[in-house]
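Let's look at chain A:
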Amino acid sequence: MDRRAFLSLSGALLTSLPLLHWPAPARAGTGGGTRAVTPIPAHGPPPETVRRILSAGPVADVLLVSLAPEKLIGLSSLDMPPWRRKYLPRIPRDLPGTGRLAGRGSTLSLERIVALRPDIVVDAGDADTHFISTLEQIAGRTGIPCVIASGRLPDMAAMLRDLGERLGVPERGQALADFTQSTLAHLAGIRERSRERPRVYLARSASGLETALGGSIHAEAIEHCGAINVAAHAGQARLARVSMEQLVAWAPDIIVTQSEAFFQAAQTNPLFQALPAVKQNRLYLSPSLPWGWLESPPGINRLLGLIWMTRIAHGAEFPDDDYTALLTAFFRLFYGCILTDRDLADLNAGVGARGHE
Partner candidate 1 sequence: MTVMDLRALCLGYGKREIGRDITLSIGAGEIVCLLGPNGCGKTTLLKTILGLLPPLEGTLHVNGAPLAAWTRRELARFTGYVPQAHAAVFPFRVEDVVLMGRTAHVGLFGAPGPADRAVARDCLARLGILPLAGRNYMHLSGGERQLVIIARALAQEPAVLVMDEPTASLDFANQIRVLEHMRGLRNRGLSILFTTHQPEHAARTADRVVLMRDGRILGLGAPRDIMTPESLGRLYGLSQETVAENLRLPFPDPRPVSGPGPLPSPTSPAHTENTRKDSRR
Partner candidate 2 sequence: MSNRSRILLLLGLLILASLVSLLVGQHDISPATIVRSMGRSLADLGVDMSSGDDVVLWKIRLPRILAAVVVGAALSVAGTAYQGMFRNPLVSPDILGVSAGAGLGAVLAIYLDFSVRVTQLFAFSGGLLAVTLVCAVAWCARTRSLILALVLSGVAVGSLFASGISLIKILSDPHSQLSSITFWLLGGLNTIGADDVLGALPWITLALAPLVLLRWRMNLLSFEDDEARAMGVDVTRTRIAFIVAATLMTSAVVAISGVIGWVGLVVPHMARFLTGPDFRILLPVSMLSGALFLVVTDTAARTVAPVEIPLGILTAFIGVPFFLVLLVRGGDRR
């Protein structure tokens, strides 16, 4: 080809690249008019008949372990290591791992679903059109009703109440919802009293140079606790890689991560050591048991992350006793686990355990 054609072609392509930076299409689930719970078909089974519940994904796992563990016939996680199981005494030892159903990469076949004979399949996440149509298809083919629970923090109390009723466990749903509501209110009070608006960077992956942009469910705990996500304006509601240089330019006050590998690497990496947040010992490794507190999966477990983030961002207004009391109450109520001081230390729940001492 001649040089001019090649140059003009590549020029046109280069100029179209900023399109990549355009915001992602608005999701149905992120707007104001969300429904906390979306049943498929429109009226689910009568609540009193729901005895066998199948979880469709990791987010629903967390939800169902808290809400109706006795009715669970399978967890989506294929394996449950003992150190995680330790904090989830309600899960029967022989509960099978059944695989993921919808969403990215399904490992659960329709035949297996029918064979498991669930009364209902529960999934969680933003109920967008694609997601709903996927579950409609599954419900249509298997004849088993499905339900989608919203994954967002502000919807959480309503979702727990609604889902509790639909699954025939209204009291539990109510109890969890009440706790969620009062905790959110309590944390909001702390947030309001505190003048702090720290700028926070969420370091994902072993390199730490992957983050969640504004509005992403992965950064929700950060944004909800009154901190500012430094990557909020870089794009919308997705995950992205950033350069070290961008991180230096952002100069976050606080860095939080859930990656043990990154946390270790940052202790010796001179570039991270030069960041003000790390210098001031404000690099925090989020606890990750029984599930990640900040994200992974982005479910109701993130209420713990919100408590933890609020403690980090507004420590002065959030005394230790208050903090550990909330954590203990959550573990007791949601996971059925009585935390000892030893457990709290094991969980690395204290936010004093940071950077390097």
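Candidate entries met the following condition: all candidates are chains of the complex that A comes from, given by their letters.
Here is the rule we go by: a contact is a pair of C-beta atoms (placed from the backbone, for glycine too) under 8 Å apart; a residue touches a chain by one contact, two chains touch by 3 or more; residues count from 1.
Quick caveat, the model's predicted, so the values are computed rather than measured.
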Identity of the candidate that touches chain A (this complex; choices 1 or 2): 2
Residue ranges of chain A in contact with candidate 2 within the complex: 1, 5-6, 9-10, 13-14, 17-18, 20-21, 57-59, 78, 100, 103-105, 107, 204-207, 209-211, 213, 218, 231, 233-235, 239-246, 248-249, 251, 258-261, 264-265, 269-271, 274, 292, 295-298
